[in-house]
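What you see is the complex with one protein chain gone and the rest in place.
The block that comes next holds chain A.
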Amino acid sequence: MTMLESLLVVLPELILTLGATDLLLVAAFSNKPDLGRRVSIYAVLMLIACGLALLGPAGNGGAVFGGLYYADAFSTFSKVLIYASAAIAILMAPRFFDRRGEMRPEYPILILLSALGMGFMVSSGDLMMLYIGLEMQSLAAYVLASFMRQDTRSAEAGLKYFVLGALASGILLYGVSLIYGFTGTTSYQGIGAAMASGLSMGELFGLVFVLAGLAFKISAVPFHMWTPDVYEGAPTPVTAFFATAPKIAAVALAIRVMFDALAPATDAWQQIVIFVALASIALGAVAAIGQSNVKRLLAYSSINNIGFALIGIAAGTQAGVAATLSYMAIYVVMTLGSFLCVLQMRDAQGRPVEDIASLAGLSKSQPALAAAFAIFMFSLAGIPPLLGFWGKFLVFDAAVAAGLFPLAVIGIALSVIGAYYYLRIIKTIYFDDAAAPYAPANSVVENGLIAVTAATVSPLGYLLVPFLALTAGNAAQALF
């Protein structure tokens, strides 16, 4: 394969690298007014271009650069979701930052850089590639978390994320070095081949450490502690970004590592994943009950949802992987919709409000927004006929098909607890005595996005299910 062909395969990453650098220069030297919005538009266009690039060799080019980088259906599926989430995270930001004059061009650029790292993560074919992608994604994310540097909560969130992220990176790196030391290679294929003859204690330790590092990124219990604090402190568009794109990237990366490199050790990691999945579901559900801040609540909700997604991985089958990918796709839509609704929570002066109690009476003052909120909550709770139910159904179906009956039964029982706090929000919106009304939601872009996401998770979304099943199935097949 020639160099040019290889470069075509990494075209999305090229676009992002050059584009982000270019925009950074523009941001540094341009003095046009309203620069943040202009750069945002270019950033979104770039993400669209990356998406289009996936139609070419970047979507199915196979392994390039000596197996460091994979472009297959699996990476394509994940990247589409990542780029879409990143674009929406950019689109929802300007109005939020504008109020405090903080809509600086660095925001879209950091998102682009983070997306670049995620692209490497989901396409990685080597532990070194994995680490570079992960760090690139994380470093941009640390800055994003503390993007409102005047705000102490935002700064605190960034610092906490950074310190704990560094700890997790350390754990991961230690695991990587152990695996390298015991197998003599960092490529997934090589590791898989080395482990096929049996697992040594060192390899097992390495596996545990690598999984721990990845668990931090997807905020699975017990590596979830940063999530509520960071989600609460970070600016809301950033939180929406954190809850979606990096989650997909980390889950996809975890799938790649477990099914490519660690496939011979399935028995070993399967039990860890089962434990982590159930612990995440349970803790996400139980802890969310006590929350009064809607962003904190959504943080626990994301922990809870990651638990469900892990059930598909725990199944250890192709159908399980497909189910997890479908679940993540649906989860991303629901989560973005929920955060878009949260963005509309602003008091009469336009200040963001995060208190759940302030939602009371929303059904009277803004019935459309209240209905959208209710749709997302019902969907997150997994209540049919909304699309959230379908995702849960798929992962449980995969678990049952793999013979993991206790896992499915416990997961379903725990999902009932989870339903409680989602329903509590709906109860607050529809049945509590009205609180002070919010400022009217008048952003065309945000309202349009809410309408589209709400329509997608509504029963109408089942029209997409065949398409979703096909693409997720293809993506999963690429790994087996």
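General observations
Throughout what follows, a contact is a pair of C-beta atoms (placed from the backbone, for glycine too) under 8 Å apart; a residue touches a chain by one contact, two chains touch by 3 or more; residues count from 1.
Heads up, the rule we're going with is that contacts and distances are computed from a predicted model.
Per UniProt, the protein behind the absent chain is "NADH-ubiquinone oxidoreductase chain 5"; the candidates were "Electron transfer flavoprotein subunit beta", "Acyl-CoA dehydrogenase family protein", "NADH-ubiquinone oxidoreductase chain 5" or "Cupredoxin domain-containing protein". Summary of contacts with the chain left out: across A:18, A:41, A:55 or A:225, the touching residue is A:225.
Shown as candidates are A:8, A:23, A:212 or A:343; the residue that touches the absent chain is A:212.
Considering A:155, A:401 or A:417, the position touching the chain not shown turns out to be A:417 (whole complex). Touching the chain that is not shown, out of A:160, A:256, A:295 or A:392: A:160 (per the contact rule at the top).
Contact residues of chain A toward the unshown chain are 160, 163-164, 167-168, 171, 201, 204-205, 207-209, 211-212, 215-216, 221-223, 225-226, 228-229, 268, 271-272, 283, 285-287, 289-290, 417, 420.
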